[in-house]
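First the structure, in the form of structure tokens, and then the observations on it.
Excluded from the complex is one protein chain; the other protein chains are retained at their positions.
Right after this comes chain A.
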Amino acid sequence: MSTITATATKPGARRAVAHTLAVTSGKGGVGKTFVTANLAAALAARGERVLVLDADLGLANLDVVLNLYPKITLHDVFTDKATLEDAILPAPGGFFVLLAGSGLVEYSRLTPEVRDKLLQIIDQVKPRFDWVLLDTGAGISDVVLFAISLAEQVLVVATPEPTSMTDAYATIKVLATQQERRHIGLLVNQVQQLGEGKTVRNQLQQVVQRFVDVGLPQPVKLELLGEVRSDNAVRESVRRRQLLMEVYPGSEAAQAIRALAAKLCE
């Protein structure tokens, strides 16, 4: 398949290996997959070659968000029924996806086979893209932690809801202590008013300083990479199962996602 090279490319020097970014959240339902898909579209619009890997193997829903009905999924690659080449599909928004397919419950436990396959796949796709985004599952199971450990950067998506903040904090804590992460990006989704993102970030940073930094050789730095206000455009695009960047590119939320993409490319 030649689709991979057919994507819009920007002239100039390319990285030899893709940036890898894991998008995670702790709690589910905070818009993690929404952010991942639209961020991928925003990066693609900047001329970056982007692959989204659906690392939410147990309960994947990137296909639902993108309204794709893939014939070939990661499962086929894992079982050697299809090549990796065939499983990398073009998605709306100008990026590529490797979908897990919904309900592959057999991968909700990390076995050495799944682990090796994922490692192989990451190594194979890295030289061919500028960005590989890993959409991880909710929670902090071993699958999620393993998927995150494959990426050099982490973006935690949280909302100002107490349960989301608690789970985001738990995720940050585990990443700092178990994976030596000292720099973690934060996107605050579904804020009521602008500025709330900064409040959430400061709260989290404060508790991290008090309870997590103690005993670590270097403190953990949380960087607020953006905030997205919940608006009708977001709700409408999600309901229609289309990318916000495509249906409401001028909306405030779309601008916020573009700003996030710009920040990541700095």
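Keep in mind that, in the parts below, a contact is a pair of C-beta atoms (placed from the backbone, for glycine too) under 8 Å apart; a residue touches a chain by one contact, two chains touch by 3 or more; residues count from 1.
Please note the rule applied: contacts and distances are computed from a predicted model.
*Asks:* One chain of this complex is not shown here; going by its UniProt record, which of these names is it: "NADH-quinone oxidoreductase subunit K", "diguanylate cyclase", "Acyl-CoA dehydrogenase family protein" or "Hydrogenase"?
*Replies:* "diguanylate cyclase"
*Asks:* Quick one: which of A:170, A:238 or A:259 touches the chain that's been left out?
*Replies:* Considering all chains, including the one not shown, the answer is A:170.
*Asks:* Looking at the whole complex, which of A:153, A:203, A:230 or A:255 touches the chain that is not displayed?
*Replies:* A:203
*Asks:* Name, in rising order, the residues on chain A that touch the hidden chain in the full complex.
*Replies:* Counting over the whole complex, chain A touches the hidden chain at residues 110-112, 115, 140, 142, 145-146, 148-149, 160, 162, 165-166, 169-170, 173-174, 177-180, 199-200, 202-204, 206-207, 210-211, 215, 217.
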